[in-house]
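A short write-up of the structure that comes next.
Removed from the display is one protein chain of the complex; every other protein chain stays in position.
Each chain carries a letter (A and B) given by its place in the written order, and its residues are counted from 1.
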Amino acid sequence: MIIALPLSRFVFAGITVLAGRWSKQLLLAAHLLDLGLILALILTGATAGSPVTLGGWGSGIGITLAFDDVSMTFLLLALTLSIAISLYVWSDGHRPHFYVLLHFLIGACYALSATQDLFNAYILFELLTLVSFLLVGYERRPKQIWASLRYMIMSSFGMGLFLLGVAVVYYHTRTLNIDHLMAAVAGQLDASWVRLAAALLVAGIAVKAGVFTFSLWLPDAHSRAVPAVSALLSGLVIKMGVVELFRLGDIFPLDLVYTVLGVTTGLIGALYAIRSMDLKRMLAFSTLSQIGYILIALGAGSPAARLGALDYAVAHGLFKALLFLAIGEIARRVGSSNVHRMLASGIQVPRAARWAILFGLLSIVGLPPFAGFAAKGVIESSLHSGLMHGLLVVISVGTAMSFAKFLPLLRAVCTSCTPRSRTMSYIWLSTGIASFLPLALWGTPATMTIVLGQWPVYVEALLAAALGFGLFRFVQGRKLVLPSRVFRLEEGVLVIVAGFFAVWLLYGLG
Amino acid sequence: MIRRNARLGAVSGVIVAAFCCLVWFGFELGTERSANPSIWIEANAPIGATNLVSTIYLGARLFDTVLEVLVFAVAVLGVRHYLEEKARQVSTVETLPESHVIRVSAHLLLPLITLLGIYVTVFGHLSPGGGFSGGVIVASGVLLVAIALGPHAIGQRIPPERLEWFEWIALLMILAIVLIPAVAGDPPLSGILPPGRFGRLYSGGDLLPLNLLIGAKVFIGSWGIIHHFLQHRGEI
Partner (left out) sequence: MSAPIGIIVAVLLFGIGILGLILRRDLVIKLLALGLINSSSILCLVSLDRRPDVSPPILVPGVEFAIVDPLPQAMVLSAIVINFAILALALVFVMRLVERYHTTDSLRIEHEIERDREEVAP
C-alpha cells in the first residue's frame, strides 16, 4: 500500500508526458495525493510496523521497504521541498519535460527513503542521478552540460564501486536485505571481506552524499543549474545519499569513518566557501560543509546523535533550498551570481527574497530560534567528546564567516518585484524553518528540553556567529589560495579512489 | 604538459594497482557462502515459469524492473530533449546507394529479425530472453534497415509521434499491472493473472504480458533514440 507513494508519482510522470497541457494541474494533483497518502501512513500507524516486502514474497526473496524514523523524516522532507519547488516554478513557463523530470525525481526520493534492499538502492540512485543530470543540463548551455557530464561520470564511477561492493557482500552472504545483512555480518566484523565491502559501499555512496573528497562534482553542478534545480539537488538529492549512509552505518561499524569524513568535509567545505565570491558556488560549498555536520553526528553513534543528524538533514534541506531559491532569483535579475557584481549593480532585492535570505542566513549560522540552531543544539548536546565539540564550533565559525558576505545584500529593497507564487514558496519554506523548533519540541520533548535548557548552547551559537562575522571582516581583503584543480574530472576520479583507501584504512582503525 | 601527464600517469598507476590488489585480496575468493537455489524453486512454484530468472525480475523483484524501465524511459526523454533542436533534413554527406545485394538482404532479414525478437520476448518466461532482449533485437532490425536502405526508409513506415505515444501507454500499463492488486486488497506487485501449467506457453501468471509490454517499450525507446540521432545528424 505504501509503495503507492513513489509509484503514483511515476504514473503522474507518465501522464504528464502524454498530456503535457495539463502539467501544472497534474503537479497539483500529485501533491494532494502524496499529502493524503502520507497522512494515511501516519494515521494508520504503518510507521510503527515492521518492514513490508513487496508482493508478499519472503524477505529473503523480494524487495523490502521499511518506514522507520529515517524513512518518515525524508519522506516528509521530500514532500515539503517538492511543494516548495513547485510553487517556485509555478509562474515560469516550463515545458512538460521539466515537470516529468520533477515527478521522477520526487518519486525516486520517496522510494529511496524507504528501501531496505541494496540493489534496489543502486537502481534508485541511478534513476536519481540520471534525472538530476538531465535537470542540471536543462538549459543546454555548455557550462551546464560540462558540469552535468562530470557529475554523471563521477557518479557512475561511484556506483560502479558500489556494485562491486554489492558483489562482495552477495558472494559471502547471499542476501541483499539490510536486516539480513546486519545479522549475517554481525559475527565477522573484522573479516577482510567485510572491510572491503564496507569500504566499497561507503565510497560509492559518499560520491552521491556530498562528502568532500568524493563529491568534487558538486560545486560546479549545483552552482550552474537553474535555481529551482539547485535547491532540489542541495536540499533533497544529497540527503538521499545520506539516507544510504544511515543504512550502511547500521550494518557496519563506521563510526570513526563517518567522524573523520565529517570533520574533513566540514572544515574544507567551509574554507572554500569563505573564499568563494560566487554566491551560488559558495552555497554549494556550504552544502558540503553542512553534510560534514550530519556525518559527525552519525559518527557519534548514540540515538540522540542519530536524531540530531536527522534533524540537521531536514533543517539543512529547508534553509539551503530557501537560500538557493532566493539567491537564484537575485542572480537572475543581475545577470551574475558574483556578490561584488550584485552589490555594484545597485540591484534592489525584492522584499520577499530579502526575508527569505534573512531566514536562511540566521538559520544556517545557527542563531536561535530557527531550525539550524535547534538541530545544531541537538547534535552538540549529544557529543560527549570535547574535541568533537570544539571542531563543530570551529566549523560553525567557518560557516558564519562564509555567510557574512550575505549581509550587505539585505539593504536595498524593492516592493513588488516577485511573482506571487515565488513569495508563497518563500513563505512556505520560512514557515518550515521557523516552526522547526516548536515541532521538534512537540515531537521529541525529552531531547529538546535538554537542549533548550542548557544555556551554553545559546552562548555558543551567538558567539560563533559574532566571531564568524567579525573574522570575515578581517580576512576580507586577503587572498586565500586553495587548490582548484581538484575539481576537474581526472583528479576527481583519482581522489575518489584515494578516498576509498582512506575509508578502508579508517575502518580498520575503528 | 607532458611532464604533468607523466606524473599523473605514475600516481594513477600506483593508486589503481593498489586498488586492484586490495580488492583481489580482500575478496577472500573461495570462501563463498554457497547459494541455495531451492529457495527460488520454491518461490517459483505458485508462478509456474520455467525461466527462474524471469520469476525473479518480473515476480519477486518486479519493483527493480519497473524502475529500470523508468531509467530507460528517462534516457529516451533526455535524448529527445537534447537532440530535437536542430533537425537536419538534408544530410551533409553524399552517400552512395548501397549495393543491390545489401538492399535485398535487408528486406529479407527484417521480418526474420523481427520474428526472432518477438519469439524471444514471448518465450521469455520459458527460456532465456524476455522483454529487454527481444525489444533490442527488433530495434536492431530497424537499425539494419536504416543503415542498409537509408534513414528515410524507416521514417516512411512508422510515424514517430504516434509510436512514442505508445511507449508511454505501455509504461502506464505496466504500472497499472503493478498497482492493480493493491486495489483488490492483495499486496501490490503480486500479480493479477492466474498461473497456467508449468512449462507450457501459458504459464507464469502475468509474466507474459509484462514481457510483452517491456519488449514494446524497449523497442520503441531504442527506435526513438535511433530516430532522434538520425534526425539530428541527417544521416547515419
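The rule we apply is simple: a residue touches a chain if its C-beta (ideal position, glycine included) is under 8 Å from a C-beta of that chain, and two chains touch if they have at least 3 such contacts.
Worth saying up front: this structure is predicted, and the values here are computed from it rather than measured.
Across the complete structure, the visible chains that the omitted chain touches are A, B.
Among A:L76, A:I153, A:L410 or A:L463, the one in contact with the hidden chain is A:I153. If you put the hidden chain back, the residue from A:L358, A:L410, A:L441 or A:L494 that touches it is A:L494.
Residue positions on chain B in contact with the hidden chain: 5, 8-9, 12-13, 16-17, 19-20, 23-24, 27, 29-30, 32, 35, 37, 40-41, 44, 50-53, 55-57, 61, 64-65, 67-69, 71-72, 74-75, 78-79, 82-83, 126-128, 130, 132, 198-199, 225, in rising order.
Hidden from this view is one chain, which touches chain A at 119, 122-123, 126, 130, 133-134, 137, 139-143, 145-146, 148-149, 152-153, 156-157, 160, 163-164, 166-167, 170-171, 174, 176, 331-337, 488-490, 493-494, 497.
Note that only the chains that are shown with their structure count from here on.
We define each chain's centre as the mean of its Cα atoms; on that basis chain A and chain B are separated by 32 Å. Those residues of chain A whose C-beta lies close enough to touch chain B in the complex are 1, 3-4, 7, 10-11, 14-15, 17-18, 52, 54-58, 60-63, 97, 100-101, 104, 108, 111, 119-120, 123-124, 126-127, 130-131, 134, 137, 140, 164, 168, 171-174, 191-193, 195-196, 200, 490, 494, 497-498, 500-501, 504. Those residues of chain B that touch chain A in the complex are listed here as 8, 11-12, 15-16, 18-19, 22-23, 25-28, 31-33, 35-36, 39-40, 43, 59-64, 66-68, 70-71, 74-75, 77-78, 81-82, 85, 165, 168-169, 171-172, 175, 178-179, 182, 186-191.
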